[in-house]
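A single protein chain has been omitted; all remaining protein chains appear in their positions.
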Amino acid sequence: MKKQMISSMKIGDEVETQVVILELNKGLYSSPQRSGDFFLKLLLGDASGKVKAVMWEPPVGEEAIAAGDVVFLRGSVNQYHGLQVVVNELRKLDPTKVNRAFFQPVSERTVEEMVAELKCICEEEIKDKRLTSLLQGFFGDDAFLVKFSLAPAARTIHHNCVGGLLEHTLEVVALCRGLVDLYPGQINRDLLLTGAILHDIGKMEEYRQDSLRFEFSDRGKLVGHISIGKEMLDQKLAELPEFPADLKLELEHMMLTHHGQRDWGSPEVPKTINAFALFHADLVSARMNQFLGVIKNHPEGSGDWTEWDRFLERSIFVGAAKEERDEA
Amino acid sequence: MKKQMISSMKIGDEVETQVVILELNKGLYSSPQRSGDFFLKLLLGDASGKVKAVMWEPPVGEEAIAAGDVVFLRGSVNQYHGLQVVVNELRKLDPTKVNRAFFQPVSERTVEEMVAELKCICEEEIKDKRLTSLLQGFFGDDAFLVKFSLAPAARTIHHNCVGGLLEHTLEVVALCRGLVDLYPGQINRDLLLTGAILHDIGKMEEYRQDSLRFEFSDRGKLVGHISIGKEMLDQKLAELPEFPADLKLELEHMMLTHHGQRDWGSPEVPKTINAFALFHADLVSARMNQFLGVIKNHPEGSGDWTEWDRFLERSIFVGAAKEERDEA
Amino acid sequence: MKKQMISSMKIGDEVETQVVILELNKGLYSSPQRSGDFFLKLLLGDASGKVKAVMWEPPVGEEAIAAGDVVFLRGSVNQYHGLQVVVNELRKLDPTKVNRAFFQPVSERTVEEMVAELKCICEEEIKDKRLTSLLQGFFGDDAFLVKFSLAPAARTIHHNCVGGLLEHTLEVVALCRGLVDLYPGQINRDLLLTGAILHDIGKMEEYRQDSLRFEFSDRGKLVGHISIGKEMLDQKLAELPEFPADLKLELEHMMLTHHGQRDWGSPEVPKTINAFALFHADLVSARMNQFLGVIKNHPEGSGDWTEWDRFLERSIFVGAAKEERDEA
Amino acid sequence: MKKQMISSMKIGDEVETQVVILELNKGLYSSPQRSGDFFLKLLLGDASGKVKAVMWEPPVGEEAIAAGDVVFLRGSVNQYHGLQVVVNELRKLDPTKVNRAFFQPVSERTVEEMVAELKCICEEEIKDKRLTSLLQGFFGDDAFLVKFSLAPAARTIHHNCVGGLLEHTLEVVALCRGLVDLYPGQINRDLLLTGAILHDIGKMEEYRQDSLRFEFSDRGKLVGHISIGKEMLDQKLAELPEFPADLKLELEHMMLTHHGQRDWGSPEVPKTINAFALFHADLVSARMNQFLGVIKNHPEGSGDWTEWDRFLERSIFVGAAKEERDEA
Amino acid sequence: MKKQMISSMKIGDEVETQVVILELNKGLYSSPQRSGDFFLKLLLGDASGKVKAVMWEPPVGEEAIAAGDVVFLRGSVNQYHGLQVVVNELRKLDPTKVNRAFFQPVSERTVEEMVAELKCICEEEIKDKRLTSLLQGFFGDDAFLVKFSLAPAARTIHHNCVGGLLEHTLEVVALCRGLVDLYPGQINRDLLLTGAILHDIGKMEEYRQDSLRFEFSDRGKLVGHISIGKEMLDQKLAELPEFPADLKLELEHMMLTHHGQRDWGSPEVPKTINAFALFHADLVSARMNQFLGVIKNHPEGSGDWTEWDRFLERSIFVGAAKEERDEA
Partner (left out) sequence: MKKQMISSMKIGDEVETQVVILELNKGLYSSPQRSGDFFLKLLLGDASGKVKAVMWEPPVGEEAIAAGDVVFLRGSVNQYHGLQVVVNELRKLDPTKVNRAFFQPVSERTVEEMVAELKCICEEEIKDKRLTSLLQGFFGDDAFLVKFSLAPAARTIHHNCVGGLLEHTLEVVALCRGLVDLYPGQINRDLLLTGAILHDIGKMEEYRQDSLRFEFSDRGKLVGHISIGKEMLDQKLAELPEFPADLKLELEHMMLTHHGQRDWGSPEVPKTINAFALFHADLVSARMNQFLGVIKNHPEGSGDWTEWDRFLERSIFVGAAKEERDEA
């Protein structure tokens, strides 16, 4: 089925494409004669963006359409507070048969490139054979690798895209590498990198893989990625009877404490230098991306200050000082 | 070896007994002639209480004695700000060979009685066969049962005695039973009682079983009893392939959330009525015991107010209104 | 006057009944010809539930109808996002003459049954004559008893219904009884139960008895139920010159501290075991009901998770593990 | 009995005087020959200051002396880390027979002067007859006036001296007067001044009148001065049946809310302009005196910075910029 | 151009006047025939108040009108939920050419009167020549004086009007004067008054002088008035080489700490009595005005309680006790 991306729509287009329903509300006709009748106000999305839509005469008696559905859409584009699609036809599609890449934002780097980089770290950069065995236990499993590659690192806030977990993981690895270099001889390099690679594997189960909107799974909400990740680690280590207990203890500690504080969701605080370093690398990656994400969502030409961001509790100044290099 | 309990010592006694060294400090002789010489100031303990001691001429060249050691003691009792033992001889004992009951406080009820009550709940009160199998998996194992019976429920604060975990567990079960009765039809009784029984099993590994002072184990400090408990549950459930996933999920959730808030050490908050009920039962048992413990430690005849308790952040009024019942 | 309960309305009904106006908003006709004209959008309620309504041609020149009014309603039921009443006539009623039971939610147990239980506790369970005299001073007064029986225990959050104060009080008594049993000899049973019965009497003045929506009284907002309750206790004790000062002191302390913490509205923290026990019983009753209330308001068939509750700061999982008992 | 004030003692003096024992500790003789013997290390106080003392041979078999006792003292003054009294005789006195002015710090202004000022405000400045009747009900009672005049406004922190409550009350009145002038027509002057005069009357019962160290009474700790004050107000108003309910409500609200926030001990927050003004006047008087008290306790010549004050959480800079006025 | 103040508009008026656009939203016509068309819903303001407006046929193709614009308005007044202007014409004006006094709320006292009072304090009340020179350095500069006189003291919350900074400054001076009188000899009077006069000068740069809505400047948001004020002080002092370093240090400290706490925006806490007094005077002025502002905005006849104020986190009771003075 053909796909026209939302970002390419312009006034006057007749469109036939697929979109995901992000929001759906009924609007009341205000005239008494039509009392009880309603129209649909919609927000439609795909990986390229969002667009408003209105459907004046919703179909009656058919299977109800709801937020989260993927639909076939036929209509025309006009303008009302920006673009708006006037919908003529709306038909539910089987979500397992659509091309997910049409609907979910993807990371800036390609998954292939990032997987290659991750494998290289696991196989070449880390020297401790006990740890490479463990990593091989995870990433040598293709099904695991695919799931890992598709997962986001968060629902909102940061790295909330397909490949986001991979992207965040590589950033944390890079930041950890920087810390090892800065404090030579103080940190167990191989252990820290391994912790960086594995710290968020619980995220794979925290979000529903079938949801195009990265919704939390029940298990994600009831157990959480930190405890899920520890469980995944324990199961894998149970297959590696040679793995030493002290190394297991440190890895478990790193996984449990990577949020750094109890009120940020870690049941314990970091008590080893490796866990402490991992926490800071994770914090910096998450926070920098959160900040850059607000900047990225600020439309060109809409002033020097972004909208108030309720998570960062501030507006951001983007009217930055101009760079001016000497060129002579 | 004979044991005279500290609580039975009186002025003038010549004592030969065993004690654990709770504190040990060196005192400096102030006269210039003895400059550099020192004596020992000690705090000795056993399950019946504590007593100060002084040793004017510590042995030289022998194996050093340190806090935590169990020792053979010979000396005489005199008075100095209350009782004080003047020590003549002090000799280290093998801690694995002493009778632990001499040194550790024990719960008020006997372990046997409490184990019987617990088994009765597991086998007769809980009807859901899936849950009784799980409980049998734990408590049917004698080694597990012994360890469980000897563990304290906390290092300080509440139920910090041999059998304390058992005592606290039974209190939580009783409180949960009360909640089931108060809100009939709203709570899954068997699930709640099972959660109550298992919620603190991680405590068995949180404290060093070999320590007479209930010290934390490395794993206790790095992983914590909540995550250890979940790991023990997961391992046991792995042996029960029939156990349904939804029940596992609820039990895991109950175990993880029983501290009720993130800043109290639970990585998630209770999101089911069963987890919410368990959290409150645990809270009430812990807090009531903490409060009653402060009262219990307040010496008779030392006024209407206890010392300031830094955990409860208050002094407690024990000059309570006298009860006066009609007798006619 | 006839009363058709909202919960029994169905599409096509012609209704003549009484309801209370919960919300009232004016809707603007959007067509320029009717510029300035408006219709009414209403939310109507009674003890059985709520329903939306619309009145296209509001009466002109009559006494204005406002939120909080009890009205006679004539109209027909159709459907628009669920049921909606199209109103033909709306007429204000004298609120003092309506049957309050039509409009206010009531507790699950009948008031009569709960009063009987309360009297039994006061007269038979509590043995200390000084305390029974005090209780008789309150509950022996029929006017007091009626007011107490009709009061809610809270405006929102928990036990917010006619009889709610009575229901909450009996729950707190039951929980206190459980604590007395769990810690025998540590708690003054009669004193604790008396405190449990009286702890919230200030609530009778905190809410306006004439308000069908349990609004706060001025005195409730400016003084608060804790201080009002202490004042009521002081006044009653002034009539009992024999009542011992130490018992008065404990009861006052229990009343003032039953919220447990300063930032929860208690001017002091509990400093006696009786006050500490009462605080926990009150907490557990309030919190369990709050949680169960969110579950109760979750419509059947609307998924495994309730709406976000801003007081509990969570959604609740209601897709609980199915109970499965052995039937052989 | 003669009284030599501590501030007048100098090295070499033979002293016979009365003091209060502020601290008493036993010191251990370190030589083995005197093992078990001890001497007394004391801190002695009177209204003029404090001095250390040592008693090498404490009396045996006599009634024990404890902190808080008033004693007759005979000894000689020498120097050891500043002055130190070597005590030869120490004899307990009947605390009800000593001259309290010897032992308790007193406010800077005389009680007589402050009482006169207060009476003038009650009788001449306040015009509303309903309020002057109320004030007359309190201050027209000589026993009340004496107790009020002797009470401190706090145990430590601020105005912790005989007459301190009076001094603080007059400061709050003065600050309130300033606010009335600043916001003319916005504040009910008579009501605010009455609230200022009465806001802390509960302090009279919060501290033990018999204690030379301003110790809390049981009632002070269990009920607190805010609720005690409201109770005193209610009792007095019960004698004034003409007093209007709305005025009573405002006064009660002002008394309950004068600490301004729940976590500072007020069960409600100020919700009228009069209560809000009173809270700020009370805050400023208390905080300014607390700050000035730390400065006052900083010894001359001991540097530009005071000791760390744990209540204010800071050291204070007293090396202030020198004033330099033009004199020409 | 003529100006009719909003507060004088009444139903039926034909108006031609100038207003500022406070809010502007597009409304959607609901009928399918007009799909895509919209009307404007406006909130208009001037110094006398606010009024709603609607424009059914917005001009097409002209320069867009936006919130913040000053416009010429032609229309007629009717009623829809209170007054509403039906707009016929709307034309943007040059904001630099309008009379600002039409649009911005002004302080109750006139700027002239307040400037005169301020000058009198600077020149006559303060005696220390070093400080009068400094003040003369600022207020002797007419451009500075004009800017100071027009600035608000806050964007919302308190003194948010032309002349507000001046009004707040004089209040703080008055409160400081009261503190000097209350604690004679403890405070450096001239230094405190100078600090009071200068403490908020940074506000002149914190708000955009050109904005009719007192918007923050970039520098206000990125540097803040506390640090801007210190910079202004430093620059001025650089012109006074005789000014002593210790006095400069105290003044800088007062300016930096006048918010009293780090989480209220002061990088240090007050550590001198002068800084501590200034902080409290500033606090009381700001908070009293904030509270009085909520009362002032409460419409006559709309009940005894104001709307919930989210900054003060309370509703305010304005049904105050009636004053009743003796008239005989």
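Read from first to last, the chains carry the letters A, B, C, D and E; within each, the first residue is number 1.
The rule we apply is simple: contacts are C-beta pairs under 8 Å (C-beta built on N, C-alpha and C of every residue); 3 or more make two chains touch, one makes a residue touch a chain.
Quick caveat: nothing in here was measured; it's all calculated off a predicted structure.
J.: For the chain that was dropped from the view, give me its touching partners among the shown chains.
T.: A, B, D, E
J.: In terms of residues, what is the contact footprint of the unshown chain on subunit B?
T.: 26, 28, 30-32, 35-36, 38, 218, 221-222
J.: Tell me where the left-out chain touches subunit A, residue by residue.
T.: Touch with the absent chain occurs at residues 127-130, 171, 174-175, 178-179, 181-183, 186, 188, 190-191, 244, 246-247, 249-250, 253, 269, 271-274, 276-277, 280, 283-284, 287-288, 291-292, 295, 313-326.
J.: Which parts of subunit E face the unshown chain closely enough to count as touching?
T.: That gives, for subunit E, the contact residues 218-219, 221-224, 226-227, 230-231, 234, 249-250, 252-253, 256, 262-268, 271-272.
Everything below uses one rule, namely that only the chains that are shown with their structure count from here on.
J.: Determine the set of chains touching subunit A that also touch subunit C.
T.: B, E
J.: Kindly list the shared contact partners of subunit B and subunit E, in label order.
T.: Touching subunit B as well as subunit E, we find A, C, D.
J.: Could you say what rotation angle superposes subunit A on its sequence twin subunit D, using C-alpha positions and rounding to the nearest 5°?
T.: The best-fit rotation has an angle of 180 degrees.
J.: If I count partner chains per residue in subunit C, which residues reach a count of at least 2?
T.: Answer for subunit C, listing residues that touch two or more other chains: 28, 30-31, 218, 221-222, 249-250, 253, 271-272, 315, 317, 319.
J.: Select the category (line, ring, star, complete, other) that matches the graph of chains linked by touching.
T.: Shape of the chain contacts: other, as it matches none of the listed patterns.
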